[in-house]
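With one protein chain removed, the remaining protein chains of the complex are shown where they sit.
We call the chains A, B and C, going by the order they appear; numbering starts again at 1 in every chain.
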Amino acid sequence: MQDNNKKRIYADNAATMPVLPEVVEAMLPVFYDNWGNPSSLHEEGQRAGRALEAARTTAAGVLGCRPEELYFTSCGTESDNWAIKGAAYAARNKKNKIITSKIEHHAVLSTCEALEKDGFEVKYIGVDKGGLIDLDELRQQVDDKTALVAVIMANNEIGTIQPISEVAEIAHGAGALCFTDAVQAVGSIPVDLSKLGVDMLSLSGHKFGAPKGIGALYIKKGVRIRNLLEGGGHERGRRSGTENLPYIVGLARALEIARERMGDMKRVAALRDRLIEGLLAIPHSCLNGHPTERLPGNVNVSFEYVEGEGMVLWLDKMGISASTGSACSSKSLDPSHVLLAIGLPVELAHGSLRFSLSHANTEEDIEYIIAATREVVEKLRKMSPIYPGYEAIPPIPTER
Amino acid sequence: MQDNNKKRIYADNAATMPVLPEVVEAMLPVFYDNWGNPSSLHEEGQRAGRALEAARTTAAGVLGCRPEELYFTSCGTESDNWAIKGAAYAARNKKNKIITSKIEHHAVLSTCEALEKDGFEVKYIGVDKGGLIDLDELRQQVDDKTALVAVIMANNEIGTIQPISEVAEIAHGAGALCFTDAVQAVGSIPVDLSKLGVDMLSLSGHKFGAPKGIGALYIKKGVRIRNLLEGGGHERGRRSGTENLPYIVGLARALEIARERMGDMKRVAALRDRLIEGLLAIPHSCLNGHPTERLPGNVNVSFEYVEGEGMVLWLDKMGISASTGSACSSKSLDPSHVLLAIGLPVELAHGSLRFSLSHANTEEDIEYIIAATREVVEKLRKMSPIYPGYEAIPPIPTER
Amino acid sequence: MVYSEKVMDHFMNPRNVGEIPDADGVGMVGNAKCGDIMQMFIKVSDKGIIEDVKFKTFGCGAAIATSSMATELVKGKTIEEALKLTNAAVVEALEGLPPVKIHCSVLAEEAIKAAITDYYKRRGIEMNFAPSEHSCCERDCERRKN
Partner (left out) sequence: MVYSEKVMDHFMNPRNVGEIPDADGVGMVGNAKCGDIMQMFIKVSDKGIIEDVKFKTFGCGAAIATSSMATELVKGKTIEEALKLTNAAVVEALEGLPPVKIHCSVLAEEAIKAAITDYYKRRGIEMNFAPSEHSCCERDCERRKN
C-alpha cells in the first residue's frame, strides 16, 4: 500500500483547494490582455475598470449583497484584520470591548490579542463539546461598551457551523456590530448576505478554487470602520492598492462555480459521513466537532496513543494529504486551541487527524483513506510507549 | 491620425506595466501543479514551501539582501503602510515623530496623515524645483524623537531620483530608522540593498512586469516593527496570510528579467530624452522634474492653456496611453501635490502630461507621440478661453 | 471613472465651439486654479431668442462636453427658457456624469447665466443669475494617483 504514489488523494481542502482549471482559464486572458490599471483614464485602464466592476457585480450576486458592499482584499487574513481592527479603532473612546469566541482562526485571535495589548478588552466566549458557541454567555457579555462581536461562521479545524444570525441579533440588540469570518463557509455552504444579518463578513478565494492571495470583505452599507491600507483611495476610498484584477476575476468565477456545485455538497457530506464511520471503527478514537452542524467536507477524528504529525507524514507517504491539530504540526508546538476549547484532553488533541474533502473526492478515495489510516494508526501504536497493549482492529465496517 | 487605433502605444508604465509573457509562463505551472499550502506537512505543501523559498532566494539575490530579510506582501501600498505604521507604533511612547517628504506617493502620505490623527507628529520636507529633497531641512528636522525617516526613492509622477543613501545616513545619525518607497525604482534603476543603507524598502511587482497584487517589504535583519497583518504566523511570524505562490514566483522572475534588461534602460533613457526634446519644442511648455536625476522612462511636461485630462483622452483616441497630474484626472480633483511641491503654479499642474516608457517602446512610438501631442495641444488650445492667441507651433525638431 | 458615449461624443466633437465677435452677452466662469474655465457668447434676437451661442472652455472632458451640451440646450430658446436651464438637465442630456464631475455641469449652467447677466447688463438691467465666484475648493473628492 505504501508506494501507491501515482495517484494522490488530496483531502486537505480546508488548508487550501487546488485552483480550478476554469478559474485559471478565466484569469489567463486578464493576464495577457486586460492588464491595465483600473484607475487609468485611457482605454487599457477603462477596460480593466469595467472588468473589475463586472466581477464585483458577479461576486455580489452570488453572495446576496450589493456590489458597493464588497471590498476586495489580498486574503482572508487581511479581511479579518481589517474588519476587527477597523471596527475597534472606529469605536475607540466610545466603546472598548470586543467579543469573540474561543475557536476563532488565528487571523482573528491574534488580531484580538494585538488589540488587548493596545488597551481593548476582549472576551472569548466558550463553546460546547460540539463546538457550538454558548449563546447565553454571549448574551451576558454583550453590553453597550461592546464595539464588535466576531464569531467564525464555520470552524476550519472541526467544521462546526455556528448560528450566525442569532449571534448577529444578540450583537445588534446591544448596539454592537457583528462580523463573521466565513472563510471556511463560503463555497462550502450557502451564504446569503441578504438574510444573514451580519455587518461584515470575510472570505478567501483559495478555500473554494481561486488562488491564494485574494479575499474580500463585505461591509454593509452605512457601516463605518477604519481603513487598514491607506493610499490612493481604491475600493471607494476604503482599501488602497492597485487592484489585482486577474484574481478578482478568478474569485468571481470560483464563486459562481461553487454556487453551481452547491448541490454536489450533499454527495460530499455523504463521503464525509462514510469516512467518519470508517475511522470511528478504529478502537480508541473519537469524533471532534459537531455530529450534524458540520461543514460537508470536514472530518476530524482523534486517535489515542498516537500523535498527529506522524500520522500525517505516513499518510502522505501513502499518497494521502491530511492535516492535524497536533502540537507538532507545522510551525506550531501548542496543540490546537480549538480542540482544547471543545474540552478534548491535550493527549487526544495531539492525536487528531483532519481530512477535508471537496467535490473532487470519490468513494474509492474514502475507502482507501480508511484502510490507510487503520494501517498507520496500528503501525504507530505498536511503537507507542503508552499504548496499553495490542488490541485487534475490527474489520472495516461495510458501507451502508 | 485619429483612427490609428490598430497598434496602441502604451506609455503609462508608471501606472502599471503589462504582465510579461515570461512571467505568466513562470506562474502557469504554479497554478496548475504547485497549488499547495506552504504550511502543510504533506507533499503538496512541502513542494509549495520549497518553491516559495526558492523564489525568495532569487528575489533577494537580485536585490542584494538576505532571503530572510524579504517579506512578501500584497502590494506596494501594503508594504508602505506596514513599514510606516509598523515603525511608528513600535517606537510609540519613546519616539513620536515621523519625517517624510512632500512628494511621497499617497500610500505613504495618507498613512502619515492617519498617524497624525493618531497623535504622531509628521514633518513633510520640501523639495527643490527638480524635486530633490532639501537635505538641510532634513538635517534640521531629524532629532532623537524621530522614529522614522521615509523618503521615496524615485517619484512616480516626475521621476526624480533621491540621494537615498545620504537620507539614510542623516536618519541613522539621529538614531532614526530609514524607509524608502522604491516602488517606481525597482526594475527601472539598479537597487542594491547591500550598499543602499536603508532599514526598509518597499517594492511592487506590477511596476516591472509581475501582476498587480504582489509586493515585498525588505526589513533589515534586527529591525523590529509592528505587524500589520496578524494571524497564522506566515513570513516568519511577521506577515500572516496564506502565501500567494504564483505571484511570488512571478515577482522573482520579473526581478530577474529586470536585472537582465537593466542595460536596455540606456536606450529607454535616450527615448525619454528625445521625447522631452520633442515636447518642449511646443511653445508654452515646461519640463517637470529633474533634468538628469530622473527615471529612465519618465517624461512629465506641462502645457499652458490646456488641461491634462482632455489631452489624455484625446491621446487615448489616437492610440496613446498617458496620464496627467491634473485635478481632473481620474478620481482626484486636487491637482498633483507633487507638481505643487516643486513650485509649479496650479494652472500648469492642471496642464501636465506624463509619459512613462518601458523597454517595449520604440523610436517610432516616440515620434508618433510627439506628433500626436502637438496636434492635441493645438486642438485644445484653440478652444481655450485663456489662450492668448494662435501661435504657430514650430516644426518637430529633427532627431539628434 | 467612465464617461458615457454621449459625453465622449460632445468632448471629441464639441458643438458650437468658438467666439461670437459681436456677441450680445459674454460670460466667463471658473478659474484656471480649479482647472475649469468656461466662456459663453450669446447672440440674442430682438424677440429675445438666443439665435447663436458659442463657447470656449479650458477644462477636462466633462467641462468641454457640458459646455457643448449647454449651448445645444439653449440655442434657439428664449432668454427666459435659457434661464431655466439646470445643471441636472445638462447631465441628463449627456446620459449621466461621474459623481466627481457633476460640478462641471454646474459650471456650464453658471456660464450660460453669466452670459445672460452680461446681456441684461449691456441693456442696462442689473441682474446676476450666477454665483460670482465658482469655488473649486468646496469639491469633495477621493484622491487616486499611480
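FYI, a contact is a pair of C-beta atoms (placed from the backbone, for glycine too) under 8 Å apart; a residue touches a chain by one contact, two chains touch by 3 or more.
Please read all numbers here as calculations on a predicted model, not as lab measurements.
S.K.: Among the chains in view, which touch the chain not shown?
M.R.: A, B
S.K.: Specify the residue from the set A:Asp128, A:Asp144, A:Glu169 or A:Asp334 that touches the hidden chain.
M.R.: Among A:Asp128, A:Asp144, A:Glu169 or A:Asp334, only A:Asp334 touches the chain that is not shown.
S.K.: Considering the whole complex, which of B:Thr16, B:Ser40, B:Ser285 or B:Ser384 touches the chain not shown?
M.R.: Residue touching the absent chain, from the options given: B:Ser40.
S.K.: Return the single residue from A:Gly119, A:Gly263 or A:Pro385 that touches the missing chain.
M.R.: Answering carefully, the residue with contact to the hidden chain is A:Pro385.
S.K.: By the contact definition given up top, give the residues of subunit B that touch the hidden chain.
M.R.: Subunit B touches the chain not shown through residues 37, 39-41, 46, 49-50, 232-234, 236-237, 242.
S.K.: Footprint of the hidden chain on subunit A, which residues?
M.R.: 14-16, 105-106, 110, 156-157, 305-310, 313-314, 317, 323, 325-336, 346-347, 350, 382-387
Following the convention adopted for this analysis, only the chains that are shown with their structure count from here on.
S.K.: In whole angstrom, how far does the Cα centroid of subunit A sit from the Cα centroid of subunit C?
M.R.: Here subunit A and subunit C have centroids separated by 55 Å.
S.K.: How many angstrom lie between the centres of subunit B and subunit C, each centre taken as the mean Cα position?
M.R.: 38
S.K.: For subunit A, give me the residues that contact two or more of the other chains.
M.R.: Residues 37, 39-41, 232-233, 242 of subunit A touch two or more partner chains.
S.K.: Out of subunit C, which residues touch more than one other chain, so two or more?
M.R.: Residues 1, 142-146 of subunit C touch two or more partner chains.
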